[in-house]
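One chain of protein is taken out of this complex; the other chains stay put.
Then we have chain A:
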Amino acid sequence: MHANGAKQAEIKKKAKEDRFQYHDYYQIDDLLQEDHLLAREAVRAWVKQEVSPIIEEYADKAQCPTHLFKQLGEIGAYGPSLPETYGGGGMDEIAYGIIMQELERGDSGIRSMASVQGSLVMYPIYRFGSEEQKRKYLPKLATGDLIGCFGLTEPDHGSNPSGMVTNIKDDGDAYILNGAKMWITNSPMADIAVVWAKDEEGIVRGLIVEKDMKGFSAPEIHGKWSLRASITGELVFEDVRVPKSQVLPNVQGLKGPLSCLSKARYGIAWGAIGAALDCYDSALRYSQERIQFDRPIGGFQLTQKKLAEMITEITKAQLLAWRLGTLANEGKASPAQISMAKRNNVHMALEVAREARQIHGGMGITNEYPVMRHMMNLETVLTYEGTHDIHLLITGMDVTGLNAFK
């Protein structure tokens, strides 16, 4: 009995250490380039050094580790696939995916900080902004000297952004912006917000709103049981005068925000694998260390079933992400293909987290292990950037040609 008690104490002590090991069951690494592997190793080292030691505490207190914003810029996690001339990394889409995977291996909230900044703030400015806007904002966003957020969702318009009521009215050299956005990642911390609003003709336009513009506020949303280490807020606009030079000149209509979402969803399809790998890795180790009925619980068939199914699903998701990345590099990944990967991989990660939680027994509900935190985070990931069901409807529409949304 004593010996077993000591063993448990040892397991508990080691749990807090980040002992993560990568799992590549189908040797997908053989399909990757040297810079992909180096990026993965670097971001993993950063996560082990900077995220793992503090994340449970921040999540516990529902606080955002804001000091990491700048560090994410230093390692190059913001807009890695944007060109170097604007402070991007000049990397390919697979590298971007791998960076998201490693960040989410640490925590979905940390990955969210980076994917919002890179895909939802830098990307629209790069793709739709004027040369002046690009030069003004992109280099500082890339280093993390400026923090951005993306305002599309409204209190009454989530899955249906086309119904948005936030609006702009022409006022000479400026627009007057009114309305409110809800569930906005990074918003209380943000220096700028990329906001989508309808003009007087009902056409969706993108604007870069700066923090200190009069009439603009960004109150924090409290009480989240998910993504607790990521800060979320509202955006409130009361007669905010936004100079016309702040409008993104090169896009009109919902395809603006939707193309940003495609980028971010692509990253999430990779990111979710990171969370799943962390849960699987922890469960696999626990199953070898935890003794019940005089043998490691990994020896029982029911535990093996869980582990075997987990690694099978992870492997399928890895292949999906790799193929999607290859298509994205060739400029061929369709929004519907991205929807399929986002939906499948996030759901997979959530299922893996739940099974991993069971393998950890009672310990699985504590913050001694990362599993419950990942599981709670993944509830957000399942919902944001298009809910699980909305992505299913996108696939449904793509294969039948019939719109089931309305």
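Here, a residue touches a chain if its C-beta (ideal position, glycine included) is under 8 Å from a C-beta of that chain, and two chains touch if they have at least 3 such contacts; residues count from 1.
In this text, contacts and distances are computed from a predicted model.
The listed options are "Sarcosine oxidase subunit alpha", "Recombination protein RecR", "Electron transfer flavoprotein subunit beta" or "Branched-chain amino acid transport system ATP-binding protein", and the UniProt record of the chain not shown names that protein "Electron transfer flavoprotein subunit beta".
Although one chain is not drawn, the whole complex shows that of A:37, A:165, A:203 or A:365 it is A:37 that touches it.
Here one chain is not drawn; of A:28, A:45, A:165 or A:308, the residue touching it is A:45. For chain A, the residues touching the absent chain in the complete assembly are 2-3, 5-7, 19, 21-22, 34-35, 37-39, 41-42, 45-46, 49, 74-77, 80, 84, 89-91, 95, 99.
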